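Removed: one protein chain of the complex. Kept in place: all other protein chains.
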Amino acid sequence: MKDVATSTIVKVVCRRLVPFVQIFGLYVIMHGHSSPGGGFQGGVILASSFMLLVLSDGLETVQRRFSVAMVTIATSTGVLLYAGVGVLCLLLGANYLDYSVLPSAEPRSLGMLVIEVGVGITVTGALVSIFYDLLSFE
Amino acid sequence: MNIHQSATPILIVIVPLITSFVLPILGLWNRRLVFPVALCALSCSFGLALVLARRVLNTGPVQYFMGGWEPPWGIAFHIDHLAALMLLLLTFVTLLVGIYSKKSIVKEVPDQEVPFYSVYLILASGLTGLVSTADMFNLYVFLEITSLSCYALVSLGGGVAVVSAFRYVILGTVGAAFYLLSVGYLYSVTGSLNMADLARLLPSLYESNAVLVGFAFFVIGISLKMALFPMHAWLPGAYSNAPSAVSALIAGTTTKVAAYVLARVMFFVFEPSFSIDTLPVTTVLSWMAAIAMILGSVMAIAQSDLKRMLAYSSIAQIGYIVLGIGLANGMGFTGGILHLVNHAFMKSCLFLVAGAIVYQTGRRDIRSFRNLSSTMPWTTAAFTICAFGMIGLPPTGGFFSKVYLILGAIDGEHWVLVGVILVSSVLALGYLANVIRYMYLPAAENELDEKVEESPQGESNGEPVPLTMLIPMLILASGVILLGLFNGVVISQFIDPAIPIGLPR
Partner (left out) sequence: MLDFIIGHFNNATYIMLMMIGFYAMTGKTNLVKKLVGMNIFQWSIILFVVSLSAKRGATIPIVFGSHNPGGPAHLDASNYVNPLPHVLMLTAIVVGVATTGVALALLLRIYKKYGTLDENELLKRARSSG
């Protein structure tokens, strides 16, 4: 599964599908507060887009673009984003994760959006790193 | 609404958590900064726990509402005297084992410092969050954070450690799943997840099937996490095969917080009379604890590997703590909580000693410890002090906690349990005095020495135990004595105000 796929159907379909899957994943993350979805679900869909690319193009090509170091940074960044919003609310004078002190169009919506994006980034990084580990086993 | 409360309770949990996710990025840049930053976060946590404990002692329980939402709509942190005591204990033990782990981890788990310290800090934050929270589902989340970090840390030991870690994963997840089921049942009849709210809503529902079943699942699930007999199968493998610093940490903290959760839900969410009369869980717990005490000690006597012996001894000591909870009177509760604190200190120090012996000589078999006191005087002194505490000799803390347990058993007129406590103390003398005998007496003409060649040995390092490993051991050992001398202070300041209402004194 690590090598470039030999079947033409797999190669063509996976490569064509990956951008759409990624757009859908981002849509699910962004619209988590008003339709089914959210950070975790969108993150899983985004991670599955990378897995599709590995199936068609092989592990090495994908690791050139989304390397193991990048995956580690992604995993940490999402959590730091989430905790950072909480600490920002602390610094602005309210309780931890009290989004009402952040400026937003609807009450508390900016904080919710930022933490969903954070969760999405972390889940993507975590699942892709599990996938890389399972594949690099020999 | 803009509520502003003092942020200390949440900072104790957040500072290690944020640092733990900064560490991988820091590790990609410069690996030598990882240990100082981790130590900084742990000391910060400990300092904040001291500040918080002082505030709780002066002005009473502290509350913190996450997100500004008041309970029962939001998640609340509620730090009362018992939680403050646990916070002090956990941050202190985590900090000391963190200082110890620097040299020990470099030797036992080479090249994996960055993930080790990341997961270590997640464990620290999970432990402190577990004792602070007042929301049942938040407790499940922190319980799983703690457990997942433990699974990962135990598996670093190499060799059979991965198999022990896998067994721990399966059994620990079953325990957590039972806890989740109990939260589901309690939510289905009350509609609330906050502990204070549940304590208000539940008394009228004590006869309903859902509450009874929920409570039963909770006790079984927490007993799995706590390794109470007969659900202790994962503990010997996990404790004896993990790296030394990890054994010390999880022996001193994870089973203790599970016992704390049991006490918290049994006596503060449900009234004590529920556990005594309506569903006689306290009787069952006392008997399981009694069997654990005898069985653990007997199995410990049969072991020749030091860490495995300490693991079986842990099973016995968990029996003491649960016996204190199961006796369900004031004396018993005091004895149980005091033994929780004492045992955390003693068992952590004993595992640190085992790690130091492996570091310097590479030996784990007790029969090869002949005359160890001449080459490692301070280490064997720490072992002796903690062994006296485990047996229950004054003036160590272990003596006072056993006195309170015996008084509690006499109060409840459980004469068999008094006998079990005394017998188990004598058995503890059996396995610990054996080790002390080997460590202090020089080699004699003894045919048993030939058998030592067959047991597995590690490579010997030869260099003496460094100071960063020696000082935490000595601090914990002196803590055992100090807890004994000042046990009155601990009881009057922390435990007496925390004895649950409704418990017969």
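Letters A and B name the chains as they come in the text, with residue numbers starting at 1 for each one.
Just so it is clear, a residue touches a chain if its C-beta (ideal position, glycine included) is under 8 Å from a C-beta of that chain, and two chains touch if they have at least 3 such contacts.
These numbers come from a predicted model, not from an experiment.
Which one touches the absent chain: B:Ala38, B:Ala76 or B:Ala165?
From the options B:Ala38, B:Ala76 or B:Ala165, the contact with the absent chain belongs to B:Ala165.
Which candidate, B:Cys44, B:Leu88 or B:Leu181, sits in contact with the chain we can't see?
B:Leu181
When the complex is taken as a whole, what residues of subunit A touch the one chain not shown?
Within subunit A, the residues touching the omitted chain are 34-36, 38, 40, 105-106, 123, 126, 130, 133-134, 137.
What residues on subunit B make contact with the chain left out of this view?
Against the missing chain, subunit B presents residues 137, 140-141, 144, 148, 151-152, 155, 159-160, 162-163, 165-166, 169-170, 173-174, 176-177, 180-181, 183-184, 187-188, 456.
Here is the rule we use: only the chains that are shown with their structure count from here on.
Which positions of subunit B touch subunit A when the two form their complex?
The contact residues of subunit B facing subunit A are 1-5, 7, 10, 14, 17-18, 21-22, 24-25, 28, 64-68.
Can you list the subunit A residues touching subunit B in their complex?
Spelled out, the residues of subunit A in touch with subunit B are 69, 72-73, 75-77, 79-80, 83, 86-87, 90, 93-101.
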